[in-house]
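As you look at this complex, bear in mind that one protein chain is not there, while each of the others sits in place.
And now, subunit A:
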Amino acid sequence: MDVLNLESVKEFQVRERVRDVVFLQNDQLYAVAQKKYTYVYNRHGTEIHCLKENRQPLKLEFLEKHFLLVGTNNFSQLHYQDISTGQVVANYRTGLGPTSVMCSNPYNSVISLGHSGGKLTMWKPTSGKPLITMLCHQGPITALAYHPSGNLVATAGLDKKIKIWDLRKFEAIHSIQGHAQTLDFSQKGLLALANGSRVQVWRDKGGQDFGLYMTHGIAKGYQIGTAKFRPYEDVLGLGHSMGFSSILIPGSGEPNFDSWVANPYETSKQRSKKEVHALLDKLPPESIMLDPSSIGMVRERQRKEKPTKKDIEQQLETAVQEAKSNVVIKKKTKGRNKPSKIAKRKEEEVFNAKRPFLEKQRDPEGAPQEKKRKVLLEVAEDLPKSLQRFVKKKSV
């Protein structure tokens, strides 16, 4: 579909259920998640590829800087495939059930999945375990959207709540009552949420305080499937049960474009050149990480903090208190429940609790031999280097 004059560029039947569609590096190619496989078509509807590695895909996402096509499938797997080489970069089992709620963070290209248990997991292609697991909702997550700055994520759950999370603090900064079938952040940070035939647009009123901006209702009975803002335009597109419609949302799009990022006047030659440059600058999958600014930094020296004497004393005290309270005294027959025995048992428990601390305290310079050696070493430090080794020998 050409959105400028709303004429379809190409329409064709695949005779299968189409679960999701994403554009690849430019408008010439797009990937379609069909019933069994993912297919890649070009602008004219010609099938270019059939990606058989990811069976029964549910949802697709394309990371354009890395040329990675990410898909979830019916077997609750997350599948990363490099579309420039065709290599499968990673295939991980999420272990949290199949999901079609997926969104990539524009700031660091980390993939987020919303699961039916109310959890949100974040993934990178180089680790088989989620980077972060957040429990966001009491019920299944139905929709997910990232703010363009990558700091905020909006989630909608079946527990009748829509929450906006700050990923720097991992805290919900805002919670809205209601259902949402679909969520989307615009380039300027407006949040569209749609449910049934109603659309609401929320806006940051300053200081991350979100308030209702606009509402819109389309013809009753129409069920909105997806709502997406058009980049660089103040238009919200709605895909619903009877087709596609678009509404104006003032202030939603970025007014100034960058010719090197997205050029509306791009010629076909520029497009092909840009593709070549994009391939040259393709980022390796390892560059996906939670904090992308840490690339090229020096790793901090990891130093173990030693507990202070006070800390150790406090720990010992709590351990002793715990041991005292934990002493269970059985009720025994008459004569066997002597107070002296009870006191002895209590003492034993306390001693057992103390023991590890005492041993640790004694260990470092506890042994007399060790102490002696230390003294000798100190003596040796005063001597010239050539004589030092004789001191050491004597001590052993």
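Everything that follows uses one rule, which is that contacts are C-beta pairs under 8 Å (C-beta built on N, C-alpha and C of every residue); 3 or more make two chains touch, one makes a residue touch a chain; residues count from 1.
One rule holds for everything that comes next: contacts and distances are computed from a predicted model.
Enquirer: Given the options "Ribosomal RNA-processing protein 7 homolog A", "ESCRT-II complex subunit VPS25", "DDB1- and CUL4-associated factor 13 isoform X1" or "Transmembrane protein 231", say which is the protein name UniProt records for the missing chain.
Expert: From the choices "Ribosomal RNA-processing protein 7 homolog A", "ESCRT-II complex subunit VPS25", "DDB1- and CUL4-associated factor 13 isoform X1" or "Transmembrane protein 231", the unshown chain carries the UniProt name "DDB1- and CUL4-associated factor 13 isoform X1".
Enquirer: Of A:131, A:283 or A:319, which one is in contact with the hidden chain?
Expert: A:283
Enquirer: Touching the absent chain in the whole complex: find that residue among A:98, A:150 or A:196.
Expert: Of the listed residues, the one touching the omitted chain is A:150.
Enquirer: What subunit A residues would touch the chain not displayed?
Expert: So the residues of subunit A touching the missing chain come out as 65, 106-109, 148-150, 187, 254, 256-261, 263, 265, 280-284, 287, 292-293, 295-296, 384-386.
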